[in-house]
Each structure stands twice: as C-alpha cells, then as structure tokens.
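Only one protein chain is missing from this complex, and each of the others stays in its spot.
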Amino acid sequence: MVFYMSRTRTITWHDPMEGAKEAMQMDGIDYLQAMSDEKFSMPPLLHTLDFTVTLIEKGNVVFEFVPQEFHYNPIGTVHGGIISAILDSAMGCSVHSLLPAGKGYSTLELKVNFLKAITIKTGKLKTMGKVINLGGRTALVEAQLVDENNTIYAHAVSTCLILNF
Amino acid sequence: MVFYMSRTRTITWHDPMEGAKEAMQMDGIDYLQAMSDEKFSMPPLLHTLDFTVTLIEKGNVVFEFVPQEFHYNPIGTVHGGIISAILDSAMGCSVHSLLPAGKGYSTLELKVNFLKAITIKTGKLKTMGKVINLGGRTALVEAQLVDENNTIYAHAVSTCLILNF
Amino acid sequence: MVFYMSRTRTITWHDPMEGAKEAMQMDGIDYLQAMSDEKFSMPPLLHTLDFTVTLIEKGNVVFEFVPQEFHYNPIGTVHGGIISAILDSAMGCSVHSLLPAGKGYSTLELKVNFLKAITIKTGKLKTMGKVINLGGRTALVEAQLVDENNTIYAHAVSTCLILNF
Partner (left out) sequence: MVFYMSRTRTITWHDPMEGAKEAMQMDGIDYLQAMSDEKFSMPPLLHTLDFTVTLIEKGNVVFEFVPQEFHYNPIGTVHGGIISAILDSAMGCSVHSLLPAGKGYSTLELKVNFLKAITIKTGKLKTMGKVINLGGRTALVEAQLVDENNTIYAHAVSTCLILNF
C-alpha cells in the first residue's frame, strides 16, 4: 500500500445574488467594469476555479487562468469542463458587454473543440470572446484558448438568447 | 456600504497522476470500478466541483451533484461550465467503460444545450452517458442532465478520439 | 483523353410560396398532412434532392431517400450536405408538427455527426426527428439516419427558435 500525500485548498466567495439585481439596471459593460472594480463581488465559480478577468471592453472580455492540479481529470490533464467553463465565461461576458440596461442573456448552447492537452506545465492561458453576430433575439460568439505564444488549445462557439427584463 | 458575509469551503485531493499509469493496463470498466472502490483516488476536479459517481456499468456511467453556491455564475444560477463538466465526465467515462486495456480516449469536441436554469432549489441532478456509436477511431456519446422527477436541464453530445497506448 | 458518359436528370417543382401563407393559419400537423396529401406542393428542395416524407405524427416526422449519384461528393460518397439536409428536414418538421396555428419555427443551429460513409450500395435510408424539449422560445430536437437494418449513418441535434406570427 502506497501512501499518497493529500493536497488542500480553501476558497472564499460572497453571496452570489448581491449583484444580480443591479445587473439588470446597468449597461452590461458598466456592470462588468463594476464587478472588476470590486464594487460587486466576482461570481463564486471564478473563485472555485481560480479564473481572473483581465480586460473588459465592448465586445471583448478576456479571462485567464493558470492550470493547477485541482483542475485535473483522471488522466493527468486539465478537465474539459474547466476549459468549457472559461470559454463560456469569456463568450457570455463579451455578449453582455454589448447589451444595454434592461437586457440580459442566457447561454443557449455551447460547442467546444479540444485541440491540445493542457497540464500544469502549459502555464497561463487566456481567452477573449468575439461576438460574430448580435441580433434581436440571439447572439453568436466565439472564443479561443491560447497560451502566451498564441498556441491554440481549444476553440468554442456559443449561441446566447437575448432577454428583455 | 453593505457588509456581505463571506463563505468558505476547503477541498482535498490526491496526486492526480497516481492512477494514470495503471489506467492504461486495465480494461476501462475495471479501472473505473477500482476508482469508485477507492483503490485509486478520484480525479481532483470531482473534489473541486463536488461531483459523485453513483453507477458504473459498461456503456453507462452515472454522475450526480447537488447544486451549491460555489457553482454559481454572476446571475445567480449554476454556471454553464459546471453543467458542461458533469456531462463531459459522464460521457467520457461511459466511452472509457467500453474500452479494453491498451486503449484510451480523449474528448475531441463537446456540444451542450442548456434547457432550464439550475439553482440550489433544484436539488440533486444526475446524468448518464449513452454511447451512440463506438468505432475504431472515434466514439459518439450523448447525455442528459435530469432531476429526480426526470425533468431535463441540459443535453449534450460529444465526439471522442479512441487512442492506442 | 478518356471519354466519360454524361448523366442527366430533370426535376420539377411548384411555386414555393404557394403554401407559405396558409401554413401560418394552420396547426403544424395539419399543414404537414395537407402537404403530404398534395393539397399543397412539396417544397422545391425535396424534389431537387429526391427526398420523400413517409410518416407524419405529432413530434415524429419521417423522411426517406435512396442515395443516388447526383448526391455525391468528389470522393464517391453521399455529400455531407445531403445528409445534413434530410436530418434538418426531419427535425424541423417534427418541431413544426407540435406547433399550433399562429406559431412557426426557424432552425437556429444544426450539429451533425457523420458516422459511416453512404454510397448507392447503401440503399434506402430514413430519419425520424425526435423532439427532446419544446419550450416557449426554443426547441431542441435530434434525429438519426438509419438504413433498413437500423445501422446508424449519421446523428444530429438542432436548436429551433419558436416564432409568433
């Protein structure tokens, strides 16, 4: 019987509903900027997965993460769900950044292609959402996950429903 | 200035590489069963996201989770990345359960439709992968995420590459 | 210089707009049945590609075709666009069959997996749409393309927008 060392990590977050009401009354870009400025707390999942937002512009929101062991699947690489989560985050926020107050969105569907295995040796990865089409009822958005040499690790497209509050 | 209570959670996991080598020398179903019997430790992400495996049969692996605040996105519902992660897990393991020793898989692409918002009031959700087609080079698999009344919250299809070690 | 024999085929269709107005004032199932009963003409593409409708029930519309040379791509198999077209037709009509008068749909996105090459030796293929989820704003539907032994050649999922006329 081999003894394996345990690892632990403690995460902290705030009430996820605190900013949700204000969100509806602000332009998307202002709400995202306010969250980034810590006027609202970041959503819990970003703490859970240790994602950070590093750029907020209209139509372009950038997320980053450094692959860590707690992101791993059983075969020693970052789980596809983590990759999907950061791509979905960047794409959703990029759509949100273009919406005026009184409008919101929900992700209707997401399609991810996994191009290259990611490990803790890969180093920091970033993804920027790019809105392909913003219509009255739906938006189409894409994103790529790249390392600091611009090597592509994953590609995603997503369709969002535009909601009127 | 309103004071918001912080929440914390501590997760524990083991070296994610400990079982990876043995995995290649075992039939997929035996490896998954050994992991479930705690002969190998569960992959880190399952601890990070608090997913559990509740059934392992050839072609049918069931994952469950109870939605919690640390799964939330900024709008007060479970993040699409969490939903993608559990569907991807169930689909990948269902493919793995059909592979003999010496063969493995990697997820090539994943497509998820989000049908209904999930909150902490939703209660326990489960998903079973169902292999549609297992070929020599690729497998096609689908899964649905359902609550205890069998209401569907999400649907996914995924293409896996079959690998020869 | 080799001499290659040319093949020709003549197709006939009717004004595609003749039934479009009536469609909005009928329950979807009644409109589809009327088209099948030749009270309205079939849409031009069905003539162009030689598809036939062989079953119309609420939520289940079956399309069939016999692979022919004019369906071929450059590598001597049926083109993926033909496979996409028949799956899209069956899925769209299956959604339509569940809609009351005054409601329509449009296909928002389509995802097809091609599982097995199709040639003129494959013989008759059929596909039945199956509605997974019918919501107020969108529907999710799937379909498989199978031969007479129920071997699967392709699998599709599609998201439709529900429209109010």
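Letters A, B and C mark the chains in the order given here, with residues in each chain numbered from 1 onward.
The definition used in the following text is that a residue touches a chain if its C-beta (ideal position, glycine included) is under 8 Å from a C-beta of that chain, and two chains touch if they have at least 3 such contacts.
Note that the coordinates shown come from a computational prediction; the quantities given were computed from them, not determined experimentally.
Looking at subunit B, the residues touching the absent chain are 108-109, 111, 137-138, 159, 161. Although one chain is not displayed, subunit A still touches it through residues 111, 113, 115, 132-133, 135, 140, 144, 152, 155, 157, 159. On the side of subunit C, touch with the chain left out of the figure occurs at residues 2, 4-20, 23, 35, 40-45, 47-49, 69-76, 79-82, 84-86, 88-89, 92, 104, 106-114, 117.
The rule is short, and it goes like this: only the chains that are shown with their structure count from here on.
The rotation that brings the Cα trace of subunit A onto that of subunit B spans 180°, given to the nearest 5. Comparing the residue numbers each copy contributes, subunit B and subunit C share more than half of them at their mutual interface.
Rounded to whole angstrom units, the spacing between the C-alpha centres of subunit A and subunit C is 36. As a whole-number value, the distance joining the C-alpha centres of subunit A and subunit B reads 19 Å. Between subunit B and subunit C, the centres computed from C-alpha atoms are 34 Å apart. Among the residues of subunit B, those touching two or more other chains are numbered 111, 113.
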